[in-house]
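Left out: one protein chain. Kept in place: all the others.
Then we have chain A:
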Amino acid sequence: MTRAEVTRAQVTRPQVTRAHAITTVGLVHIYRSEGHDVAALSGVDLSVRAGEVVGLLGPSGSGKSTLLALLGGLFRPSAGKIFVGDRELSALTAAELDDFQARDTSLMLQGARRNFVPYLTVRENVEFAQAQARRLGAQVDPVERTLGLVGASDFADARLGRLSQGQAQMAALAVAMAPSPGVLLADEPTSALDRRAREVIIEALLRINAEQGTTVVVVTHDPEVAARLPRTVTIRDGRIGGEGRSGQEYAVVTADGFVPLPVHLREELPPGTLLRIERVENGYLLAPEVLGHEVLGHEVLGHEVLGHEVSGHESDGATGA
């Protein structure tokens, strides 16, 4: 499915009944390691529309997988709130969270085989994954449909040990989609895959979104995968460091008014650099303070890039001010 087809599919997608929007407000997650507190997320404000496909990007250790886990209800955040649909995850009891995980959201773990009950076939794993949702009375797709949706019908009855890496990843996706969740959270679904297999997985993800209307959040560090996603959010140092729309990168103003610099400007504008921000006609001017006779940065860059982008997408993406 090409990007244009995906766009069309989004337009013609069926009525989504369980797709959920996701919103995080001031999300902080601190964990303890080797006797020290480590802040994995330091105030993430993110908004994902129901039925949207979003990629979470970022370097290793940036906190993207942590964010995904928080969205999946694996952790309770240290601070902040997570809304999935109309529910705040922190407020759910353990039983409600179990039901939520059974019915509304599905997390696809990194490493395909971690998503399986190892002694079951692909089909049995799918049945296993949707059993609780059925028990709760949720409307779930038949197993065959789920397998067909991700393209796993051909090896549905195979033992897991006989699957190729790509097949295993597709099977994992089928398992994740088994309860027909409103939200699919996929952690590195294409890691350790060759180009062709990667393409198959991406297509499957987009097809799921297109046909089921499922909200899809994908963690990836693969630029090629990111390029295929309509929206990406870059997590950097536990914060949202930027956002990409259709291949274009933007900085995101946080709830408390901070604007992280794009990575490529960080060397040019080291910590301690004084910046002057002014509103100009077409946007905003980012002007470094002149030290001696040298000028760090130039007005055109700030004016043209930041001013244009911010003014063009004020209401989208991050829950900025």
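Definition applied: a contact is a pair of C-beta atoms (placed from the backbone, for glycine too) under 8 Å apart; a residue touches a chain by one contact, two chains touch by 3 or more; residues count from 1.
Simple rule for what comes next: contacts and distances are computed from a predicted model.
Asker: Unshown chain, UniProt name, "Cytochrome c oxidase subunit 1", "ABC3 transporter permease C-terminal domain-containing protein", "Dihydroorotate dehydrogenase" or "nitrile hydratase"?
Answerer: Per the UniProt record, that chain is "ABC3 transporter permease C-terminal domain-containing protein".
Asker: If I consider the whole complex, including the chain that's not displayed, which of A:Ile30, A:Ala79 or A:Leu120 touches that chain?
Answerer: A:Leu120
Asker: Which listed residue (A:His20, A:Lys64, A:Arg103 or A:Arg123) would be found touching the missing chain in the intact complex?
Answerer: In the complete complex, the chain left out is touched by residue A:Arg103.
Asker: Since one chain has been left out of the picture, which residues of chain A touch it in the full complex?
Answerer: Residues touching the hidden chain, for chain A, are 69, 72, 74-75, 94-95, 98-103, 106-107, 109, 111, 114-120, 124, 128-133, 136, 178-179, 192.
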